[in-house]
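The structure that follows is given in the form of structure tokens.
Missing here is one protein chain; the remaining ones are kept as they sit in the complex.
Just so it is clear, A, B and C label the chains in written order, and each chain counts residues from 1 on its own.
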Amino acid sequence: MSSVPAEASRAADRAAAANAAMLEVRDLTVTYALERGTVTAVDRVSLDVEPREFVGIVGESGCGKSTLLFAIANLLGGPAAITGGSVLFKGRSLVGLTDSQLAAVRWKDLSVVMQSAMNALNPVMSIGAQFKDAMRAHGTTSRQEIADRSAEVLKMVGIDPAHLKSYPHQLSGGMRQRSMIAMAMLFTPDLIIMDEPTSALDVVAQRSLMAQIKDLQEQFGFAVVFVTHDMSLVSHYSDRLMVMYAGQVAELGRTRDVFDDPLHPYSAGLLEAFPSIRGPKVRLTGIPGSPPDLSREYESCRFAPRCPQVMERCKTTPPDLYQVEGRLVRCLLHEDGRNSAVAEGAAAPAAEDVRSEP
Amino acid sequence: MRFILRRLGFFILTLWAAVTLNFFLPRLMPGNPALAMLAKFRGPVNPSALKALEVAFGVKTHQSLISQYVGYLGDIATGKFGTSLYFYPESVGRVILDAIPWTLGLVGVTTILAFLLGTGVGIVAAWRRGGAMDSILPPTFVITSAIPYFWIGLMLILIFSEKLTWFPSSNGYDVTLIPSATGSFVGNVLWHAILPAAALLITTIGTWVLTMRNTMVTTLAEDYVRMARAKGLPGRRIMFDYAARNAILPNLTGFAMSLGFVVGGAILVEYVFNYPGVGYMLLQAVNNEDYPLMQALFLLITVAVLVAILMADIATAVFDPRTRSRG
Amino acid sequence: MAMMPVSTTTGPGAPPEVAPAPGPARRGARPALSRILRAVRSNRKATVGTALLVIFILLALFPGVIAHDNPSAEIYQRSLGPSGAHLLGTTALGQDIFAQAIWGTRQVLIIAIGVGLFSTAIAVVIGVAAAYLGGWWDGGLSLLTDVLLVIPLFPLLIVIATYVQNAGTLVLVVVLTLTGWSYTARQLRAQALSLRNRDFLEAARVRGERRFYIIMVEIIPTMTSLLVASFLTNALYAVLFGSSLQFIGLGDPNSNSWGTMLYWAENNEALQTGQYLWTIVPGVLILLLGASFALINYAFDEIGNPALRPVRRKTRVKRAS
Partner (left out) sequence: MTEQAAASPGPITADAAAPLLRTDRLSKHFKIGNALSRKTLHAVDEVSLTIGERQIVALAGESGSGKSTIARLLARIYTPTGGEIYFQGTPLSHMRSRGDRLRYSSDAPMVFQDPFASINPVFRISHGVLRALKLHRPELSPDERYAEARRVFEVVGLTPADQALQRYPHELSGGQRQRVGFAQALAMRPKLIIADEPVSMLDVSIRIGLLNLMAQLRDEQGVSILYITHDIASARYVADRLIVMYAGQIAEAGPVEEVLGNPRHPYTQLLVSAVPDPRAEPHIGAETDRGEPPKVIDPTPGCRFRWRCPLAIDICQTVTPELAQLAPDHDAACHVAQSGAEVRAFS
């Protein structure tokens, strides 16, 4: 048994809640078919999400974090398509289903909050009408019921229900974002997927929205997968954190662990990129350079050109995901960590207990 | 509301510009055609016809250009277009009134039909991205949009009238019939309208299909469409309430804007089919140097286009809450 | 360099993850010519359109190489059918239809290209000046543009051409240019307006550049693709409406062009007397020339906006695993 004590207590927690993870993403790969060739935006990413869990996904622009989200929700379009892997939500596979097959799961069990509410709300329909058609699509037809529930969720996020009659352009940025969250709450789903919902907001509005999300989550017990480029934003809210780089998982572990002791040089670099508002002033360096071209194949570590701890081997050997004390990290520095390399696709610590058995 | 008022102001201005063009064009052209025409008519034509011509050009002998212009504006505003030279002694107004229903029936109906049909096809083509329809339609309609209006009329006459003799090649109805409200007469009118309507439909529908398809494709990539999918809405609802409704808004104005072009096509089609509408009348006036009639028809067509654009503006304001609050 | 490949994933439906790469910033760059050539070859509509246009240009330049007969000479036996001597037969007036069709290319093409160039020039000046100067300039110039845009063009053309009488090539170019620039001026103004507050123009202003320099050097080169579109739109318009004017007899009846051919064909009741080729041939030629402009234009739209390009379902992997 390779589990450490923390792992055991986690497993016990989970056994109490449910047997399998609510969301199981395995080796998910997303490819963009472009004229110049294909770009693998998401490369064999695996992730489990438990009920009531808050998982943060961080990374720079172009790292595939949003693509991953939309692939999970099966909302890819245009040139992007899932070319490998699976997504199991409450035991049901979501990959390859048509929109009408997915309709039963969508919104009732799994809802989405997007980055810019201005673009994600239909500009020619009032907020109330957009709530209504979501409810009617899932069988709620009573006008009274629809009106009551719409008002209720809007109140939950602190907006006067009178705004059901408003059109998106009549609301402020913060209110639009809140009403998106209210809409995601209509059926109190098991999982809400959020794609940088606060990135268009100012710090104060951002903080209050985060507090609100956490509040609602504690109250209603849904799980959250939260994508952001701002690592510090999720530091106090997420249970686990996944750091993505160039389409791959760089590091995955409990948020506190990643912040206190980042294993991947990239995670460490990201943490170092934020000046602090308190404490002594220290000179920071950030991470010089830019992310790699994803239309190429790599026979090396993708982070090697920017890595301050780069070794000769990094330039010839693409690292696997290695398990280190209940954490996963894609870095050769940890190749001979306490645990042997785990097979791709067994990302969730829980599942490893069984599968990584030699 | 304010938005509509502003548009109304713009149209009055445009109308004034058209009237002014009408007044100054014949004077400012090289050789001052207005005077040349008058000189030509002074001899043989009877005095009242000459007077009609003077009204048409706004020429009141020996007045300054300014007072001539003011007088002309007054005449137009009070609906005095003078007497037709070709249909003498009918008044211009009378002649036009006879022609209007034909054009309204033929061009009005086909234009709206082409817009609805074309938009519908465009919506479906974009929705079924990558389907057979979406790969065949765009190149086809790019080519049909380059067909000269009149030539497609000629080809229809060649095939369906000369060769197959299914439809008549000219006139609005069988000249042996006496216009009446009977079923047989109406049937005859429709029978005569089929070829010209087809010619108009073929040449105009392509633009609508293409513009609608293209805006629809762009709209389909919007976040709110993705959001609608995430909400699990039925496809039909996403297609109409989310994608099409947003995609059609810019096209409404475009539709109105291009009516000016459609009218041009309609004139040629009427001409080819000897269809007794406004366009045919305009060309008859041109060929017979009936300037009062020509100028009045030009203004009439302008007004008609402006009214249509105004209607499209109102529709936009109704369907787009953003316009309403901006206004 | 690493930015490039990723940024293009900002296609349709691509998640807006990459730093927003505004359209024009991505396009109008470096070796414009080679880029255009590559684009033309990769897009079938563009290839067909360009090939057609090249053929027409060659015909216009060297009509005598193919058609040896004098197009206006009324010297042959009338109303002949197609034969070895007269590939497409003769007209009711005794002219060789093939020669007329080939020699007629020149005038149509001169009108198309002339109107395309001149109206684009006017449209650029008015559109960009309106957008960049703003204020009263914008108000006045936009109003002028909009007024001209909503006045129905063809009736206006008819009225003007009537006063001019027997409009020749030059007159047609002038008249079609003066009436036709407004549509593209509006588009160019919109584009310039979206550029107006782009930071690189403010940067130029802050740097101390003069207005004229900014308009000529900083704005206009970034609108290349729109200028091409404007040229093509206006050329198509000129082909169609120029021929139409000639067809209804408002052109110069002695000129050698497709529209005039159709005018004479119609006057001699070609369709009613079985001389179909007299009507069909010039019409097809107008259609082909118009289509070549329209195809190139549409292809440019597709090149500029990849979302519009045809999608082939086969290439998409529906599900792996």
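Operating definition for what follows: contacts are C-beta pairs under 8 Å (C-beta built on N, C-alpha and C of every residue); 3 or more make two chains touch, one makes a residue touch a chain.
Just so you know, these numbers come straight off a predicted model, no measurement behind them.
Taking the complete complex into account, the chain left out of view touches A, C. Screening A:G37, A:G158, A:G221 or A:P308 for touch with the missing chain picks out A:G158. Touch with the chain omitted from the figure is made, among A:Q217, A:S235, A:S295 or A:Q309, by A:S235. Although one chain is hidden here, its contacts on subunit C can still be listed: residues 1-4, 19-22, 24-30, 198-200, 202-209, 218, 221-222.
Although one chain is not shown, part of subunit A still touches it, namely residues 60-61, 158, 172-174, 202-208, 210-211, 214, 229-233, 235-236, 259, 269-279, 281, 283-288, 290.
In this text, only the chains that are shown with their structure count from here on.
Taking the mean Cα position of each chain as its centre, B sits at the greatest distance from subunit A.
Closest chain to the protein centre (all Cα atoms averaged), using per-chain Cα means: C. Each chain gets one centre point, the mean of its Cα atoms, and the points for subunit A and subunit C are 49 Å apart.
Separating the CA-averaged centres of subunit A and subunit B is a span of 55 Å.
Averaging C-alpha coordinates per chain places the centre of subunit B 22 Å away from that of subunit C.
Touching two or more other chains at once are residues 70, 77-78, 115-116 of subunit A. Annotation for subunit C: residues touching 2 or more other chains are 11-13, 16, 307, 316.
Against subunit A, the residues of subunit B that register as touching in their complex are 220-224, 226-235, 237, 241-242, 245-246, 249, 319-322, 325.
Looking at the complex, you find that subunit A touches subunit B at residues 70, 73, 75, 77-78, 99-100, 102-108, 111-112, 114-116, 119-126, 133-134, 137-138, 167, 169-170, 183.
On subunit B, the positions that touch subunit C within their shared complex are 10-11, 13-14, 17-18, 21-22, 25-26, 29-30, 33, 129-131, 134-135, 138-139, 142-143, 145-151, 154-155, 157-158, 162, 210, 214, 217-218, 220-221, 223, 226, 257, 259-261, 263-265, 267-268, 271, 282-283, 286-287, 294-295, 297-298, 301-302, 305-306, 309.
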